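With one protein chain held back, the other chains of the complex are shown just where they sit.
By written order: A and B. Residues from 1 in each chain.
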Amino acid sequence: MRRYFGRKILTYLITFFVAATIDWLIPRFMPGDPVQGLVSRTGGLSESASKALYDYYNNLFGLNQPLPVQYLNFWTSLLHGNLGLSVYGNGTPVIDMIMGAIPYTLGLLIPAILLSWWLGNSFGALAARRRFLDNTVLPIGYILTATPYMWLALVLSFLLSINFKIFPLAGGYGFNLEPTLTWLFFTDLVAHWFLPFLSLFMVMFGGWAIGMRNMIIYELESDYSRYLEALGAPQSLVRKYAFRNAMLPQITGLALQLGVIVAGALVTEIVFSYPGLGHLVFAAIQSGDYFLLQGIFLFIIIGVLLANFIVDIVYVIVDPRTRVAMRGGTA
Amino acid sequence: MQLGKSRVVALLAVASIVATACGSSATASPTAPAQATNGTPATQAPAATATGLPATDTTVYPRNETLYTSGKQWGAPSTWNPMDPNAAMGVVGLQYETLFLYDPIKDTYTPWLASNNVSDGWNSDKTTYTITVRQGVTWSDGSALTADDVAFTINLAQNTAIGSNLFTFVDSATVSGNTVVVKFKANPAYQEWMQWLYNTPIVPKAVWSPLNNADILKNLNQNGIGTGPYLYKTAAQDRMVWVKNPNWWAIKALNLNVAPTYIVDIVNSSNNVALGQLLSGGLDLDNNYLPGIAQIVNGGYNITTYYSGAPYMLSGNTAWLVPNTKKKPLDDPAFRKALAESINPNDVVVKDYGNIVAAADPTGLLPEWNKYIDQAQVKSLGTTFNTAKAKADLAAAGYKVGSDGFVTNKDGSPIKLNLEVPDGWSDWMEAENLIAADAKLAGINIDPTHPDYNTVVADRNGSASADPTFDLVINNDVQIGSTPWTYYDYIFRQPLQPAASRNRNYEQYSNPTAWALVQKLDQTPVEDTADMQSICSQLQKIQLTDMPVIPLWYNGEWSQVNNTYWTNWPSDTGNQVQPATWNGYWQMGAIFMLTNLKAVTH
Partner (left out) sequence: MTAASEATRKPVDVAGDGEKDSAPQARRTRGEIVFFAVRSRKFMISAGLLLVLIGIAVLGPIIDPTDPVAQAATPMRSPTLDPGNWFGTTYFGDDVFAQFANGLRASFFVGLLGGGLAALIGMAVGFTAGYRGGWIDEILNMITNIFLVIPTLAVLLVITSYLKARGVLFEAVFIGVTSWPWAARAIRAQTFSLRSRDFIDLAKLSGRRGWKIIVTEIAPNMSSYLFLTFILLFGGAILIAASLDFIGLGPTGGMSLGLMLFDAVTYGAALLLGLWWWFIPPGVGIVALVGALYVMNVGLDEIFNPKLREM
């Protein structure tokens, strides 16, 4: 057990190190000077004001130091939890901007992933049993999983927000409210949350449903199922075993899909101007703010690695064969 | 089992959003290391006053008392320091005020924190200017505005971190009773002094004196102390909220009051969202460029603009085509002139903007400065769109047409000019395509590209070790103001500024005669209109013959309003004031937009 997890953790650490280095390196190669760009955006300044502002920001961001020094500074500050200062935020620490945005993104992702995974798999399993359900769930599932995230977001926004005016168009919470622990604020928060959540949920649901349906059929056709049937076991028992076997690839599939899901959340947030990480990434791209981008991507890297690790743990819990294999036996 | 688990997690996630939304807004100030130096007197929000308005404590803003705006703020509000040009919307104008207001439409100055008429401050030989500080003005912490504060603000300009050039022509500022006497050096820049008078926010000496050092810009100054009609309420990643100051001096002194109790400025996201909010009544005033606005104004949505017909918008700045005059063939005035003749700005005005902008005058000066334009000279020397003439001029200047139909350099090498605009600036991307198409008809091969913003800036400015590499860019840096000197400074400035902070003379055009004239213009008192006109005429002659930059169109002061909750907006048939929330416009009279507003009773 320790050896197995130890190896996994080592792999993740090395991956993190390399990914973080690449993440740091890449924006440094962007042509154009972000501070110059920032000063230029203010436009119409007197010459001396322009120069003063340029020097001030250059100093603030530590961009006037040689690259190897910047790299070392990067790791020291990273270990202190300091991800640098944001150009887009005029010097606000990146970590503050990210912390302000993460709850919104997690608030979208976690319920969407869990609900869609659970519901999708259940419907997929059901569909594998009943032909009638199969004929409806299947095409819907294919259409949903083939839909690009942002297009579904657009359509939902068009229908429910603009045409029927049921849900608000954009933002995290209403502009006439301040965050307070009141029922009014809470319902407003949920109303703004619902459409982005729904569009993420629907696309993912389709994928899981299809995947599960295929897996169940595959399992139901396998030798042990046939054997159990031949022995006269009730259908429900066979299905129960098939379901558990079919779950395993779905769990690993979840880990593999994380990158795609995060990208989907990003574009969905852009459509709804939902103040999460996606919105921040979009703004950072437009202002050429490499510190902010670098910080956000570092977060995403850490998040994906963590999620991978969690999935590994869950897998070991769910599949007894791996535990046996770890102890050196054979299943 | 699984149902229970995922439901619990979902609830937890939502709860965490609520908690953090509450948390992140209450502590909206980022934990910058400068927090410790944030002046302590500036953190007290004023309590409810004698008039009994509990406005500062409410957390739900009533619709009929709130004004929703958008268009200035391109990122989360992150600093409220009035000396930082990136300060949040309204810091200068709503919270901090200036000595005078300037009205570009009428070309008049209104005494504001000063109480003398602007031209009464001069002594007979114009070597000193006396500012009479208005009595009865209080800061938001209750203390009085005194001449000490004004003198302190003037002397702040000596702090190099602020980067003001005031003390290149000002000698000293001394307090004398309730006035401040400003003494000038020889040949003062009168035009720039007038600009300073209406642009610079007055700050309290008591708060800023201890902060007057090299780190002065690091103070975020959240919830600062100003004289203005609004106080800081709250800020978040997507909004900035101001609340009315019940003790504003102008209520008694000028019998003026701002109408909205709350102003909520919404951070810009996308055109789609802005238009949606405007149409649905979620926004009252939007200062973004919204394509299609002309159709919407006439579409019965209760949305209006300053003009009810073309050009719909006031002009805010000129968009120029800036050539790199250090590169062939753009170093040849004859080529530049032919280039100007080959471009039809009307194409851009009609096809790109749908008539919400206007084509520029050949001098490029905004309509507000019409009196400084030598019309007769423009008639004789100005270029107009004429493809045939462009071709003829090119041929006459020695540029032969190559085998591909495009003109070549005099030595036979092909000409291909790269026109750059920042990626994402959709209207400019459209415009550069139209310009390139026009130029090609005259034989000039222009390649329109749109790299990202920082690349365009880098190409345009170059760096300490490399010259600028651009061929052509479109630029509109200089806004409307009290004097055309700003435009001529933009065109002719010498010497060239260092690349990193360059914001004038991108075309690197060197003409000492012209620069001498520009400096002379700067040193001409604003009351000497005739002198100014004569200098402008000479400058225009140089500009029209040499064509260092090519004027294209007047960019609009984008402003569209929804009349559902507030009416009596600025218009050319109503109150003629500036309708923008952008930097620098409050002190050009936009504050009167707020005092004239009337809530619509529903």
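One rule holds in what follows: a contact is a pair of C-beta atoms (placed from the backbone, for glycine too) under 8 Å apart; a residue touches a chain by one contact, two chains touch by 3 or more.
Not measured: the values here are computed from a predicted model.
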Residue, one of A:Y88, A:Y149 or A:F201, that touches the chain absent here: A:Y149
Residue in contact with the excluded chain [from B:S143, B:N178, B:N302 or B:T449]: B:T449
Positions on chain A contacted by the hidden chain, ascending: 4, 11-12, 14-16, 18-19, 22-23, 26-27, 29-32, 131, 142-143, 145-152, 154-155, 157-158, 162, 204, 206-208, 210-212, 214-215, 217-218, 221-222, 248-250, 252-254, 256-257, 259, 263-264, 266-267, 270-271, 281-282, 285, 288, 293-294, 297, 300-301, 304-305, 315-316, 319, 322, 325-326, 330-331
Contact set of chain B toward the excluded chain (per top definition): 270-272, 275-276, 279, 290-292, 295-296, 351, 418, 423-424, 426, 430, 449-452, 454-455
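Going forward, only the chains that are shown with their structure count from here on.
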Cα-centroid distance, chain A relative to chain B, in whole angstrom: 39
Chain B residues touching chain A - in the complex, by the definition given at the top: 2-3, 5-6, 9-10, 13-14, 16-26, 30-32, 59-61, 63, 66, 68, 74-76, 78-79, 84-86, 160-165, 217-218, 234, 236-239, 241, 264, 266, 269-270, 273, 276-277, 280, 282, 424, 452-458, 461, 463, 477-479, 486, 493, 497-498, 500-504, 584
Contact set on chain A toward chain B in their complex: 30-37, 39-54, 56, 88-93, 96-97, 99-101, 103-104, 106-107, 110-111, 114-115, 118, 161-162, 165, 169-173, 175-182, 184-186, 189-190, 193, 270, 273, 275, 279, 283, 286-288
